[in-house]
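The complex appears here without one of its protein chains, the remainder shown in place.
Labels A, B and C are assigned to the chains in the order they are written; within every chain, residues are numbered from 1.
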Amino acid sequence: MSFTERIRSPEDVRHVKGEMPINFLYTAGIAGEKFLREIKENAKILGVRCRKCDIVHVPPKIYCERCFERLGDWTELESEGRIETFTTCYFDADGSRLAEPEIMAVIRLRGANEGIIHRVREIRDREIHVGIEVKAVFREKRDRMGSVLDITHFEPSAP
Amino acid sequence: MSIKIKEYAGTPLREEDLKQGKVLSFGYWPKAKYSWSAGVAIGRYLAELRNARVVGRQCDKCGRTAVPPRMFCEWCFRPNDRWVILKDSGVVNTYSISHIAADATRIEEPLIPTVIQIDGTTDAGILHLVGETDPKEVKFGMKVQAVWKRPEERTGAITDIRYFRPIER
Amino acid sequence: MAARVAVIGVGMTQLRSITPDLSYKEMMFEAAVKAYNDAQVDPRRDVQSFVCSSEDFWEGTSIFDEYVPDQIGASLKPVCTISGDGLYSLITAYMQISTGLIDVAAVEAHSKPSEIVSIRNIMSLALDPIYVRPLAVDPYFVAGLEMMRYLHESGNTREQCAKVVEKNRMNALRNPYAAHASQTTAQDVLASEAVCRPLGKMDIAEPADGAAVAVLASEKKAKDLCDDPVWILGLGWCSDTPCLEAREWGEATYAKIAADKAFKMAKEVRPKDIDVLEIDDSFSYKELQHLEAIGFCKEGEAGVLTEKGVTAPDGEIPVNASGGSLGMGYTFEMAGLQRLCETVLQLQNRAGEHQVKNARTGFIQCWRGIPTASGAAMILTSERS
Partner (left out) sequence: MKKRVAVVGAGMTKFMRRAQETGKELAYEAARMALDSCGLRIEDIGSVTMGSAPDAFDGVHMKGEYLIDGAGAWRKPYMRNYVGGGTGVFAPIHGWQHVASGLFDTCLVVCEEKMSSCRPHPQAAFLTIFDNLTERPLGPNLVWIFALEMHRYMHVHKIPKEKIAAVSVKNKRNAMDHPCAQLAQKITVEDVLNSEVLVWPVQRLDISPTSDGAAAVVLASEDVARKITDSPVWIDGVGWNLDTAYWTNRDLYYPQYVENAAKMAYQMAGIKNPRQEIDFAEPYDPFDYKELHHMEGLMLCGKGEAPDLAWEGVTQRDGKLPVCPSGGLLGVGNPIAAAGLMKICELFWQLRREAGKRQVPGDPKTAVAQAWGDLMQMGTVVVMRA
């Protein structure tokens, strides 16, 4: 084949373990800072409106990805919305089996044109379907860090 | 247009802004783990280091001996032809004196990273360290020889050579 | 468009679930030797530009483009890397030749996921670090969300998705390059372990190791060097939003736009003129979703077509006769170039046991995998009489 000498014994196969030994510290950015601070301080979810495209982006951005105009028209959204799509996950990010499966969903908040990604709890697997209404459950103020995890999960809105 | 622009975007932060929480920040430790295959050429190279031997690969077309070895000659673009057992000595092609570690922190005892041209090759240098000498004494073209770990300490890695030491002044 | 561009040679290693005996350099060398031999070119003398494909975290090496030149004959030559699918690299080579600056170019892509110990963690590292990654969930959830919405909107079923797996794994039994051929039934797929419902384990294409190289040439050079050049008639590529929040989950808009551009560029070629398709099937539902997006059937029809055998190798629209990613193995950034190699063999009537009869014009499409909404498409033809 392409070269003249190959490994012919499994004994001669050699592997070397290694890793990328780095870690990261991210900032939330200009829009993200304002968005997460509002969740932290007031348990409110902010979006930003693009008048040109007539859509409300959430999480907010300093620009509209569609028309690329700069945005600054911040708007407060309700913390309730519809499930756009969902999935039941059986593993964690390491590939280990979860004790209890976890439902992940895209939730389109009322007044927004985009859907935030979060967990859905307090619902049985067979009761969940596309289109049902859910609401955000926030952590207590003293526990909020300014993170998407300040929302612990979404759960079905009261009927 | 440079002269027409008054303000350029960008919000500089200080390390303290992050530490003191003036600006939100999010730490993350990725798990990025691998098990790399050494393959034919580097597999044999590492195995031979465990035997305290440096091996290269020779190309019959251009006559060049390559180390670290590869199964092809990149200049002729053909499979190269044979293993060559080389000496564990060479000359200093270029060197430096490092006061910092890989993560930019300062180290007490300076290291001497060096490109060592292995004896018996024309252009084949490897990256390693020079030791057992005052950094001030290192010279271009100086002859050096490998100082090996003890056999039971060797694992089949480039670090089986602890460093190279000067063999003449 | 004035001068055309052709593929004049391809080379691919056999795909395998592991390749412990070879380094990535040695695998790339093997693919390169095959491709240059196929094209009858000497890379040191004839090839003027090399375009490689890689993403650092798949390799475990930053600035991986450092390590590509030697084993493909590219040292001290114009070489660049595209952080993307091999098909993107092929398009870059196409553009280089179209400028008139380059006559012969080589394109490389490879895949060695067997070396990645923490593959889900690496996949997670591609998620938005502020809005998504903190949720710390299996990164395949992105495919689960998409599959759920796609089935909801299109009316296609899980059973039909499972049928795709059955077809492609069976197709692969006739492809000696394939790593994951098996006599799998749709029932086996439906019974496989749930990963991110509705996505089951066997809906996911298993990774494979391999390397591929293709040689491209300008019209004049192609005619000089090759008896049966495969001409690139049209191409397109597109990225939809990377933000999961802003995505239209049911639709593969990126594939639609890329295919539209490719057909527009190929002028008189229509979907009905296509004899073979190699389209992304890195998840079962993706083959159906992509087939609809690229305009070969209406939304919601791909499932039925699959059940009826229309997309089988002897059907009217043969899709992934090679076995695709589900049967051959998912090769990350090499996936598109793997499809290119397979299609070139088909169009040159060299595909052996899985040859589709009278294949003259082919369509290939790739997707960059989760969590992206990016992909490319290409139309190729042979003028062999």
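One rule holds for everything that comes next: a residue touches a chain if its C-beta (ideal position, glycine included) is under 8 Å from a C-beta of that chain, and two chains touch if they have at least 3 such contacts.
Keep in mind it's a predicted model, so treat the numbers as computed, not measured.
Novice: Name every shown chain in contact with the chain that has been left out of the document.
Specialist: Over the full assembly, the chain not pictured touches A, B, C.
Novice: Among C:144, C:200 or C:236, which one touches the chain that has been omitted from the display?
Specialist: Result: among the candidates, C:236 touches the missing chain.
Novice: In terms of residues, what is the contact footprint of the unshown chain on chain B?
Specialist: 1-5, 8-15, 17-18, 23, 27-28, 30, 34, 36, 38, 42, 45-46, 66, 68, 70, 74, 93-105, 113-115, 123-129, 135, 140, 157-159
Novice: Can you list where chain C touches the absent chain?
Specialist: Where chain C meets the chain not shown: residues 1-2, 55-57, 60-63, 65-70, 74-84, 88, 91-92, 94-96, 98-101, 122-123, 125-126, 128-130, 236-243, 246, 253-254, 257, 261, 368, 371-372, 374.
Novice: By the contact criterion defined above, which parts of chain A meet the unshown chain? Give residue numbers in ascending order.
Specialist: Listed in rising order, the touching residues are 16, 18, 20-33, 61-63, 65-68, 70.
By our rule, only the chains that are shown with their structure count from here on.
Novice: Using C-alpha centres only, name the chain that sits farthest from chain A.
Specialist: Relative to chain A, the chain with the farthest C-alpha centre is B.
Novice: If you average the CA atoms of chain A and of chain B, how far apart do the two points sit, in angstrom?
Specialist: The computed centroid separation for chain A versus chain B comes out at 41 Å.
Novice: Let me have the rounded angstrom distance from the C-alpha centre of chain B over to the C-alpha centre of chain C, please.
Specialist: Each chain reduced to its C-alpha mean, chain B and chain C end up 36 Å apart.
Novice: Would you mind listing the residues of chain A that make contact with two or more other chains?
Specialist: 2-3, 6-7, 13, 15, 17-20, 24, 26, 28, 32, 36, 94, 147, in rising order.
Novice: Which chain B residues touch at least two other chains?
Specialist: 26, 28, 30-40, 42-43, 71-72
Novice: Can you list the residues on chain C that touch chain B in the complex?
Specialist: 19-26, 29, 42-44, 57, 60, 69-71, 73, 75, 112, 114-118, 121-122, 125, 129-130, 133-134
Novice: In the complex, go through chain A and note every residue touching chain B.
Specialist: Its residues touching chain B are 2-7, 12-20, 22-28, 30, 32-33, 36-37, 94, 146-147.
Novice: Could you pull out which chain C residues touch chain A in their complex?
Specialist: 20-21, 26, 29-30, 32-34, 57, 60, 62, 117-121, 124, 129-132, 134-141, 144-149, 152, 193-199, 241, 243-247, 249
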